[in-house]
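Okay, here's the structure, questions in a sec.
A protein chain is absent from this complex, but the other protein chains hold their places.
All chains are identified by letter, namely A, B and C, in their written order; residue positions are counted from 1 within each chain.
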Amino acid sequence: MEYAPNKDVIVKRIARIFHSGDVVNLGIGLPTQVVNHVPEGVVIILQSENGLMGLGPAPEKGCEDWDNVNAGGSPITVQPGGCFFDSATSFGIIRGGHVDYTVLGVLEVDQEGNLANYKVPGKMVPGMGGAMDLTTGARTVICSTLHFEPSGKSRLKRRCTLPLTAAKEVDLVVTDLGLFQVKDGHFVLAECFAPYTPEWVKEKTDADVVIAPDCKIVNLD
Amino acid sequence: MEYAPNKDVIVKRIARIFHSGDVVNLGIGLPTQVVNHVPEGVVIILQSENGLMGLGPAPEKGCEDWDNVNAGGSPITVQPGGCFFDSATSFGIIRGGHVDYTVLGVLEVDQEGNLANYKVPGKMVPGMGGAMDLTTGARTVICSTLHFEPSGKSRLKRRCTLPLTAAKEVDLVVTDLGLFQVKDGHFVLAECFAPYTPEWVKEKTDADVVIAPDCKIVNLD
Amino acid sequence: MLEKPIITAQEAAEKVKDGCTLMSGGFMGCGAAHTIIQALKAKGLKDVSLISTDTAMHDLKTGKVTGIGHLVVDRCFRKITASHIGLNQETQRQMNAGETEVELVPQGTLAERIRAAGNGLGGFLTPTGIGTEVQEGKQILNVNGRDYLLELPLKADVAIVKAKKADKAGNLIYAGTARNFNPMMATAADLVIAEAEEIVEVGELDPNHVHTPSIFVDFLVKAERLEM
Partner (left out) sequence: MLEKPIITAQEAAEKVKDGCTLMSGGFMGCGAAHTIIQALKAKGLKDVSLISTDTAMHDLKTGKVTGIGHLVVDRCFRKITASHIGLNQETQRQMNAGETEVELVPQGTLAERIRAAGNGLGGFLTPTGIGTEVQEGKQILNVNGRDYLLELPLKADVAIVKAKKADKAGNLIYAGTARNFNPMMATAADLVIAEAEEIVEVGELDPNHVHTPSIFVDFLVKAERLEM
């Protein structure tokens, strides 16, 4: 079996997790693209940790309002029925369990549910921003990542080696190979994305993977 | 010397303590009347702990807006430049030291700066309301009280016997006999109100009173 | 933005179960959900644990009752957590007679405990209550030379709050001092029912002026009774 990185299947699969009314925070980068794949008829509410409920699409060029930006500092619009608040309130919403899903990027994620995504000591220290509060506070923590590093190593680990963003907070990991639940100290492969096979995924992952008895093969193309 | 209770001198004297720009919280009852005696030209800002900065006078009869009440539940107006906030913010303002003066009523106050004004066990238990936060948080705590109980006993004590509203928080006590500072475990009589004499006040007070070397006789009529 | 169900006060009252913990906004009746309170009174409620800044008013002489005081008079509560009960003589009577458990909490501490529950904090350190009966049974921590009480979060099964305006998504705007405890309570209960004097279409409220974001509100009720 040959592996070709495919970010599309990751965001497509995550976008199908939500139900109407869910409050969702999408991290910068890959997670942001999830919003483009939410099925028609499903109305989610996007929270932006810099102080907004009801994040809308980017404005047309020339229509930017620089008082309205997302957590990456890019201009955004507001959905009808959205509202603004200060950062203490915003993280009160996050920490208080009022955000249903947070979707984050990954440097490493391990079978205990630990996530490392904010720091490579000595190399890259951007700071945790809101990621630690989001992983601690959101009801369901979804990690989105290509299954393999450019070097070919699996990003799903037995044990993270980088400084942690969150300890034992990860619920789901969606890669371009499949959807994994974190459970009892291992990854449970609940869905395997075609054309890969559960056995191949298990073999290529440098962590303890249990193939769920009802593991489905899903085609997301 | 004969004693006649006189609430007017208490509120008149307290009203002269403030400077323009001071943020003041006036308790229900006697303290509320202080506002009527603030000298012309002195502009204070009244805070109401139920969520208002810039408390104005009571509305004319028939003009009550029942969304706007004071901490006693009576209808009020708002000064131009006033604003509303929730109770957490209101007590953040109080606890955070942003209220310059709080003026409260007294059941007992002692020479250590302890105040009891919210509870007579078994008899009267209204609850502390905002009084504990106000005495802890306001920069200067002023107690306003007739000097004597109806029984003739001094309300200024060596040691409070009732449950405390605040421990060692009282700065000033203004009675109808004089103005007292709480200092180093005793009351310092800084001003004596005519027609009383400092010696008479000291003798009649059931607490350690030191007459300030520069104690003034003040006529407030 | 999805719209929230607009229900009757009677339907709202049915959602408040006997034995639950109930938060009610309002300060001496100002900013209380009077329509829902009357429906709760009509329904009859038992064994509820109430969290409210006060129990509004009940004057034994005149018989005048306001706000949540109506439910006190009907003996709906097994426990009342409040900062002030001084203007409700019936609450005091029930407390002194041992009929109702009353826990008195400093008003600022009460507001902050509710906020802590809604904001996912495990507690906070306040100087309020140090050296008083309020400190009994609580942990005291010294930070930078000053003593503080560790106060814990306070949450509820249901909160009834009262707004001036709501949009159909559930965003709320309060008026004047009727705001008081309502915004914190809306964050700290599993089920939040908001009574509003006016319910407008989604998009009609200025997003800069919303006090309670829509996501906190589960059901809307149109206010029909405004007096205290």
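Observations
One rule holds for everything that comes next: contacts are C-beta pairs under 8 Å (C-beta built on N, C-alpha and C of every residue); 3 or more make two chains touch, one makes a residue touch a chain.
Everything numeric in this text was worked out from a predicted model, so none of it was measured.
Of the chains displayed, those contacted by the omitted chain across the entire assembly are A, B, C.
Between the chain not shown and the residues B:Pro5, B:Pro57, B:Gly96 or B:Gly185, the one that touches is B:Gly96. The chain not shown here is touched by just one of A:Phe84, A:Phe148 or A:Phe193, and that residue is A:Phe84. When the whole complex is considered, the residue among C:Phe27, C:Phe77, C:Tyr148 or C:Phe181 that touches the unshown chain is C:Tyr148. Counting the whole complex, the residues of chain C in touch with the unshown chain are 112, 116, 119-127, 141, 143-144, 146, 148, 150, 152, 173-176, 207-209.
For chain B, the residues touching the absent chain in the complete assembly are 20-21, 23, 43, 45, 53-54, 78-85, 91-98, 136-137. Remark: the residues of chain A touching the chain excluded from display are 48-52, 65-73, 76, 78, 84-88, 90-92, 94-95, 114, 122, 124-133, 136-137, 163-168.
Keep in mind that, in the parts below, only the chains that are shown with their structure count from here on.
Measuring from the averaged C-alpha position of chain A to that of chain B gives a distance of 56 Å. Chain C has its Cα centroid 29 Å from the Cα centroid of chain B. Multi-chain contact residues of chain A, defined as those touching 2 or more other chains: none present.
Residues of chain C in contact with two or more other chains: 115.
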